[in-house]
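With one protein chain held back, the other chains of the complex are shown just where they sit.
Think of it as A and B in the order they're written, each chain with its own count starting at 1.
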Amino acid sequence: MADTIVIEVARYSPESDAEPHFQRYEVPLRGDWMVLDALNYIKDKLDGSLTYRWSCRMGICGSCGMVVNGYERLTCETLLSTFAPGPVRVEPLRHFPVARDLVIDMTDFLEKLSRVKPWIVRKDKTPPAREYIQTPEQLSNFKQYSHCINCMLCYSACPVYGIDPHFTGPAALALAERYNLDSRDQGLSERLDVLSQHDGIWDCTVIGECSEVCPKEVDPSLAIQEFKLTATKEWYKSFLMPWGGK
Amino acid sequence: MGAQLQSEPRSLHRSISNWWWLERCNYLIFILREFSSVFVAYFLLVTLGQLCALSRGPQAYAAFQAHMRQPRIIVLNVIALAFLALHTYTWSKLVPKVFLPRRHGHPLPEMTTALPSYILWAIATIVVAAFILGAS
Partner (left out) sequence: METSSHDILLVGGGGAALRAAIAVSESNPKLSVAVVSKVYPMRSHTVSAEGGAAGVIAEDDSYDEHAYDTISGGDWLSDQDCVEIFVNECPKELLRLENWGCPWSRRDDGKIAVRPFGGMKKMRTWFAADKTGFHMLHTLFQTSLRYPVVRYDETFVTKLLVEDDRVCGVVAVELKTGKVRLIMANAVIICTGGCGRVFPYTTNANICTGDGMALAYEAGAPLKDMEMVQYHPTGLPFTGILITEASRAEGGLLINKDGYRYLQDYNLGKPQKEPVLRSMELGPRDRLSQAFVKEMEKGRTIKGPYGDVVHLDLRHLGEEKINAKLPMVRELCVKYENIDPVHQLIPVRPVQHYMMGGIHTDTNAATPLKGLYAAGEAACVSLNGANRLGSNSLGELLVFGARAGRSAAEYASQSPIPASTPLLAQGADEERRIHSQYLAKTGGTEKISTLREAMQHAMEAGAGIYRDRSSLAEAVNKVAEMRERYKAISMEDRSSAFNTQLVAALELGYLLDVAQTILQCGLQREESRGAHQRTDFPERDDQKFLAHSVVLKGNDGRPAVSYLPVTITRWPPGKRVYGEQTTDGGHDSH
């Protein structure tokens, strides 16, 4: 293995640039370095102006999502040596406005997250005396969807979101389904009102790239399709059995 | 609820290229998959044409068969068949991506859910092939 590797990083400063451009840096190639370690090396030793988000460096906070050699990755868990001999191209996530260098503006995602009502909805006013009973099997119905770390790699990978920014998007819809499937929740009809719309679940054309890139194996595509099946069932029920409903 | 105060954005908005579907293998397969529906419609029209010709008598049907034997139609049909195979294969592969039953909380393996589609496809192919080859 060579001693060093070249990193090409997308740079953009709204105050001085009209367009992003790439800047090349040469960094040590260590066997246990992640791409994030290389970015930190650049910032600490070579160019203090390089700008990117990171925090936990263990793949749980969701800050460090970027596009590395064309694919969405969490840079804190992407081994640098996978790309040897390089160069490694690091760019900001797609389909979001770029605030600076590798930092994107995620306001849209947060607005959509609020919209799907990602909380337990209960019709009863008084909480139970203790916990809601929930068996391990009931927990496993929604567990995988609850693993979303809001890293937004799925939004970057989703062409529908790229073409139509109104699309609610994979992570928000997966989180909506997480609550739909939680045995303690009674909010399905409220979420359906919001999401069984043109830019909700029905905008999804089952490309599936969101699930391919998800670092936590949430499988948001499956969540959306399951939500579609539920929505269709509820639609039939609403006029065949108008007295029912959750 | 949970409102966020924001000053005017100065971020760079980038639009997606019209050729986005060439950028990644999975995107290309997706577009081809969707495009294959065109050939499903094509075969539907061919079948309707065939039924129509049948209903108009032996002369009309012979003309239909002659039309179908033209080299350019054969080429078109081969391409269409390839797309139809892609269509059926990707359809079967998609079943567990759309509907994944669970047993005791654990999702069944994807192949278990996809297998019935593949089996039906195989059976249908065998039956139709036996019928056509038997008749000829």
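Please note the rule applied: a residue touches a chain if its C-beta (ideal position, glycine included) is under 8 Å from a C-beta of that chain, and two chains touch if they have at least 3 such contacts.
Note that this is a predicted model, so its numbers are computed, not measured.
Listed residues A:21, A:45, A:198 or A:233: the one in touch with the omitted chain is A:45.
Contact with the undisplayed chain is limited, among A:6, A:61 or A:206, to A:61.
By the touch criterion stated above, the residues of chain A touching the omitted chain are 13-16, 32, 43-45, 47-49, 51-63, 77, 99-101, 103, 105-106, 110, 113-114, 117-120, 127-128, 130-136, 138-139, 142-143, 146-150, 175, 179, 182, 184-185.
Assume only the chains that are shown with their structure count from here on.
Each chain gets a centre from the mean of its Cα atoms; for chain A and chain B, those two points are 29 Å apart.
Interface residues of chain B, counted against chain A in their complex, comprise 1-2, 4, 6, 9-14, 16, 20-21, 23-24, 26-27, 30, 34, 94, 97-100, 102, 104-106.
Per the touch definition, chain A reaches chain B in the complex via residues 12, 14-15, 19-20, 70, 94-95, 97-99, 104-105, 107, 110, 114, 136-141, 159, 162-163, 205-209, 211-212, 221-222, 225-226, 228-229.
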